[in-house]
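What you see is the complex with one protein chain gone and the rest in place.
Chain lettering (A, B and C) follows the sequence in which the chains are written, and residue indices restart at 1 in each chain.
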Amino acid sequence: MDVAFFASWIEEAARTVSSDRERLTALDAAIGDADHGTNLDRGFTAVAHALGTADPATPGALLTLVGTTLIRKVGGASGPLYGTFFRETGKALGDDAEVSVARLHTALQAGLAGVRALGSAAEGDKTMVDALAPAVRALEEAVRDGGDPADPTDAAEAIGAAAAAARTGAESTIPLQARKGRASYLGPRSVGHEDPGAASTALILAALHAVATR
Amino acid sequence: MDVAFFASWIEEAARTVSSDRERLTALDAAIGDADHGTNLDRGFTAVAHALGTADPATPGALLTLVGTTLIRKVGGASGPLYGTFFRETGKALGDDAEVSVARLHTALQAGLAGVRALGSAAEGDKTMVDALAPAVRALEEAVRDGGDPADPTDAAEAIGAAAAAARTGAESTIPLQARKGRASYLGPRSVGHEDPGAASTALILAALHAVATR
Amino acid sequence: MKKLINDAGTVVPDALRGVAAAHPGLRVDVDNQIVFRASGPRTGKVGLVSGGGSGHEPLHGGFVGYGMLDAACAGEVFTSPVPDQMIEATSAVDGGAGVLHIVKNYTGDVLNFRMAAELSAEEGVRVESVLVDDDVAVRDSLYTAGRRGTGATLFVEKIAGALAETGAPLAEVARVAREVNARSRSFGIALSSCTTPAAGRPTFELSDTEVELGIGIHGEPGRTRSALRPARELVDLAMDALHEDLPLSGDLLVMVNGMGGTPLIELYIAYAAVADHLAGRGARAARCLVGNYVTSLDMQGFSVSVCRLDDELTGLWDAPVETPALRWGR
Partner (left out) sequence: MKKLINDAGTVVPDALRGVAAAHPGLRVDVDNQIVFRASGPRTGKVGLVSGGGSGHEPLHGGFVGYGMLDAACAGEVFTSPVPDQMIEATSAVDGGAGVLHIVKNYTGDVLNFRMAAELSAEEGVRVESVLVDDDVAVRDSLYTAGRRGTGATLFVEKIAGALAETGAPLAEVARVAREVNARSRSFGIALSSCTTPAAGRPTFELSDTEVELGIGIHGEPGRTRSALRPARELVDLAMDALHEDLPLSGDLLVMVNGMGGTPLIELYIAYAAVADHLAGRGARAARCLVGNYVTSLDMQGFSVSVCRLDDELTGLWDAPVETPALRWGR
């Protein structure tokens, strides 16, 4: 996976965030403040603009720029959190021009660790971590269980497992009572709704999968 | 017609204003500020209270007290106007203990003159004058055309003509464009609605008729 | 109807009790519905009395205090107060120099204040009355009750109040009040109707895509209904209406006033458009106010008021004022 692949991922993520904006905002209206879709759409629009002008040379530089842009443009809780996620993922990729699935896994792991450190959410707190952590775990398993790390079909399959885990993770937030972020103010009333950040994480990983299967 | 008769009139007027309060307010909502029913109901409630404590000895004193109370308690346009109407009518009755229809007519004429002097509305301006003026005219005609001024049946008939003229007069305001009061701000949009003050005048004269036919 | 009230019948006294509790600088006669300065009349100072229906808060009670009104009479919601209140207020604030009645031009207000002025004069108080009629939405002609008094009332109360504070005589204070009114114009636009507590439902209905142009401050419908459009265009409509009546040029005092239910962020958006419009005409908002000052209960919408300033009026506008709703310089 080269820098063009990662550029396509972010492009696809931007597209899907934009087309699902209303849905994400509606999820946030139920247990938050009705801005998650707008926030991410604004952020990814700024990202597209930044990538258009900067043209980063490596996957690492690209994802770091994505993260920095999100931090600079989104605001709210999701801005620093997603920003940190992409920045830490990018930094972990170093200067590599080509990234294997195994390398991607360790980088995403670093991204997840960044989110955890910043937001101190644990799994089960009803946040984006509930989608991100199982996704990283699924990728780890797929990498460990084999396949040819250089075979694109095997890579796509591994990423597909991660995307599926993210989606399941997002859905698993529905019965949870939120313990972090704005939804926690609702106490028991937060139960019965999907967490918007977990939903957007699932979208972003689905975009990765879509690009990997092209 | 003695002081008890006039007390009954005012009582009946209070009752009917109260039961038609919503309708009067709705008429005022269409071309005014949605308070005419509330205003008059508040006024007549205060009148009932004032009459209960003061117990005036003559029809003149009673109507003067009604007028003063309306001026003191209603506010808005209708407070001073109806207040003046009852005060001038009352003053015109002097100290008489018993009032004939003819005498009532000249007194109401004085009341109407007071309203005209204060509000400078002419007939056709879409105000209470459009109900009051024809009512006074109808009473004049009935008195002129005969009947025994002392016969209660003839008196009731004359008053019935006045009440009917007031009702017709109120309805005649519907196609008019208002030139006085709040409704005038609407310009042509005031056309097609009955004037609330004319409607309440019709009610008050209907109350007089009801009491006269008891 | 959904309101933060105890009972539709006690809205005015309940609110006046709150005003009394909140503002030690005021004395509130809750029974007679009159707000006074706690300090009482000052000998030799002209007293300023205004009043009108309730539902326009902070007008008028919020403008009682140093540099502005001496007393304000509160009527029922949207119903002018009664002469008794005005007479009581007039005699209480007379410091021997006479009393100015500031009356918004509505039949009810005019008639009740007229009766009060006559009776106060009979009691020996010198009274002058000034009529405020700034609303250009109403054509002043034989065919109406004349222009309504709206936003300029605040201008008149502030500027006349400042002059009265200097010890100027009644005739002078009345002159400047009339001058402010003559130099002022207003125009209002509603995005929603309002609901009086007694009626319990909106005075008129507007669809989601309509506005009322040329509304007053009593929830009465405006002169025309029109399509909702961007703030900038609504402001241009209002400014054009003002300009048609009184050319917008030179230094102006400008108020973008909320009708009660419109949040401040929207009023600032409107004010940006007002500033742009004025710049386009080569005029300038030398002084301005942005906020909810002359309201119509919970109505959503705004009005723009302008007053053509001269040095005297600017100086009086800038003079210290200390009231619940307008305060600077002390």
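What we mean here is this: a residue touches a chain if its C-beta (ideal position, glycine included) is under 8 Å from a C-beta of that chain, and two chains touch if they have at least 3 such contacts.
Keep in mind the model is a prediction, meaning the values are calculated, not measured.
Just so you know, the chain we are not showing touches A, C across the whole complex. Within the set C:Asn6, C:Ser39 or C:Thr166, the residue that contacts the chain not displayed is C:Asn6. Residue A:Gly32 is the one among A:Gly32, A:Gly160 or A:Pro196 that touches the chain missing from this view. Within subunit C, the residues in touch with the undisplayed chain are 1-7, 11, 14-22, 54-55, 57-58, 62, 191-192, 208, 228, 230-232, 234, 260-275, 285, 288, 290, 292, 295, 297-298, 300-302, 322, 327-330. In the full complex, subunit A touches the omitted chain through residues 25, 29, 31-35, 38-39, 42, 71-81, 118-119, 177, 179-182, 184-187, 189.
Simple rule for what comes next: only the chains that are shown with their structure count from here on.
Chain contact topology: the protein chains form a pattern that is neither a line, a ring, a star nor a complete graph.
The innermost chain, defined by the distance from its C-alpha mean to the mean of all protein C-alpha atoms, is C. Averaged C-alpha coordinates give centres for subunit A and subunit B that are 76 Å from one another.
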